[in-house]
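The structure appears right after this line, and notes come after that.
Note that one protein chain of the assembly has been removed; the remaining protein chains are unaltered in position.
Showing chain A:
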Amino acid sequence: MTTMRTPTAKTAKTAKTAKEATTAKTGPTAPRTVTDGGLLLPVPDADGAPFWEYAARGELRVQACAAPDCGELRFPPRPCCPHCRSFDSEWRLMSGRGRVWSYVRPHPPLLPAYAEQAPYHVILVEPADAPGIRLAGNLVSAAGAALDSVDPERLRIGARVQVVFTELDGVALPQWVLERAS
């Protein structure tokens, strides 16, 4: 583990691109927080990192307690289970289907990259297999489409949605499409 981690960290330090250098203002090891286009990238913490690694494989997974007699899902991820206090956890694969619990349409003032696409939809999705967990995301017409690509008339609380994945400057991001195409 140690031998694997050390060279990786060195590589990350030395192989920094010019863009990354200008983005990182607080030190050479600071992670990128925005894309070239100015959209915000997820900045995972230790607990959240697996979520984003699974997303990169096209999998929507949620942390669950791995204690044999518990197994409760929890989100956002955290070190131990609030139900049984076990530190054993696993990442459970979700079907990727869910329903819209709520949504907003932000208008400017916004960060410029978001203002360009405003008003757009941000939705909260209740996954079909994880009630009580609501994932924030964007409703789009297809993976990678603009944030404003769905007609607002088609969006309502309870609408069925399906997860898709897109890539933002090399970082995988879940998005949502309506189950019914029209």
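Note that in this section a contact is a pair of C-beta atoms (placed from the backbone, for glycine too) under 8 Å apart; a residue touches a chain by one contact, two chains touch by 3 or more; residues count from 1.
To be clear about the criterion, contacts and distances are computed from a predicted model.
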Name check vs UniProt for the chain missing from the figure, options "Putative ABC transporter permease protein YurM", "Lipid-transfer protein", "Transmembrane anti-sigma factor" or "Response regulator", returns "Lipid-transfer protein"
Where A:G37, A:G58 or A:P76 are the choices, the one touching the absent chain is A:P76
Residues on chain A facing the left-out chain by the touch rule are 25-26, 30, 33-34, 39-45, 48, 52, 75-76, 82, 101-107, 109-111, 114, 117, 119-120, 122, 124, 132-138, 147, 157, 168, 173
